[in-house]
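Only a single protein chain was left out; the remaining protein chains are all shown in position.
What follows is chain A.
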Amino acid sequence: MNAIAFDHDQTISPHIEKSRVQMEALLKDCSDAAYLECKLGGQVKGIFCYFNGLTNEERLNEIRFEMSDWDIGNAEKWLESVEQEVTSFSCTRMESFTDMMDQMTLGNSILLVDGFDFGFVFSLSDWRKRAIEDPVAESVIRGPREGFTESLDDNMAMLRRRIRKSSLKMKGMVIGDFTKTRIVIGYIEELAAPELIKEIEERLSAIKVDGILESGNIEEYIEDEPYSPFPQMISTERPDTVAAGLLEGRAVIFTDNTPFALVAPISLFSLLQSPEDYYQRFLISTFIRWLRYLFFLVALLVPSAYVALLTYHQEMIPSALLLSIAKSRESIPFPALVEAFIMETMFEALREAGVRLPKQVGAAVSIVGALVIGQAATSAGLVSSPMVMVVAITGIASFLLPHYSIGISIRLLRFPIMLMAGVLGLLGLLLGVIGIVIHLSGLRSFGVPYLSPIAPMMVGEWKDVVMRPPGWVSRQRPKFTRSGGGFRKGARRKNIGTASNKE
């Protein structure tokens, strides 16, 4: 009995009763499977099979009633006429139970008809989906307000709506023995380097795993350096970020059932850019970019610099400041390093608690948090008030980074650097920075150096790093694209003022 149940490859019997038994054996203990009998043209017996909640049952019933009203004529020719009539709906033929199961799990409905040794698949998948909402993790002031959803098809549609050209390719594949997750690699044929797409495909097809639940699962398998704290792909839920990436010759990897798509290859600087940079005026965006670079360093280095200065280099602190620090540190029993560790750990704990906790409890955490990192901590004599200040600045700085993934790696790296600063002073701090720079210089994202265009130096591309150039200035494409850094067509600004005056 069991042997029959799991033998997916057995052929479909032309006898409807027999194939129904086969089907039921296959879907034994699947309480969400549904069977719906019908009579085609009032004579031929058929069974619709589908999963509850995945199929549009309304539409299915319409089809069913329409089918029973068919006139299938005389008995000899009914086989042909049934096939002809059925295929007039948008449906495909499936020869094996395996294929049929795949279709059923996608939400499609199967029709088995008496006398046919194959089944018909109706694309009626329609399940409850989350509506398209604001991208929560990456909000902007100006820019599109729609974010990806859990539905792969919707996500692809959102991208297709932005790049309306046949050269936007969407290559599909399925990964995961049990989850059979649909993965789609999207790219623009004219822009993306063919080697890049080939590489991504090879890495993806090498994944052998039981299940893929989120794009993070994929990321782990295909990134260049799994031991690095730095993300080597951007995960985004914004269609415009993905479209912008594709227009720069990057590729996107969509995963079904998650709103987060992966964009690769990237460099460190793309992690420090927000899509909104390109929507605001370029002067303002340039300023904000500089602010972000500054706070990138602040988030990484300020606690360590504070520890180093206070333990080894008191000369470097302005006299008046040192006196007030000395005053506030007087009753603190810990060395600066320990103090910094306590506070930073506390801050990370609070942040994590704030993210994880249900909303109802969240308010409590923020109240307690304000007390812990604040006046109470200082008056309890655990930490000095300058340290509270440092932690607060660092916390804000790490939230200034537009991508959560880079923010969290910076927060992680802060701790080893802090330890080194506490052991060796500014020397240790610099050693830590040098270590990070060495690591970053060797890091690659799908073959593209992580620090490009700074290292290796590509001066032409610096425009998009040191500032946010206006569109009509940034005519060159990044070097890793298909053309190897070709020029964008027509990226020029018409001389508006003088042209209209001449008329």
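Quick note on the criterion: contacts are C-beta pairs under 8 Å (C-beta built on N, C-alpha and C of every residue); 3 or more make two chains touch, one makes a residue touch a chain; residues count from 1.
Definition applied: contacts and distances are computed from a predicted model.
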Protein name, per the UniProt record, of whichever chain is missing from view ("Nitric oxide reductase NorE protein", "Spore germination protein KC", "ABC transporter permease" or "NADH-quinone oxidoreductase subunit L"): "Spore germination protein KC"
Among A:V209, A:V423 or A:V473, residue touching the chain not depicted: A:V423
Listed residues A:I332, A:M458 or A:V473, member touching the removed chain: A:I332
Given A:C30, A:A206, A:L297 or A:L323, the one touching the chain that is not displayed: A:L323
Chain A, residues in touch with the chain not shown (by the definition above): 227, 310-312, 314-315, 319-320, 322-323, 325-332, 335-337, 379, 416, 419-420, 422-425
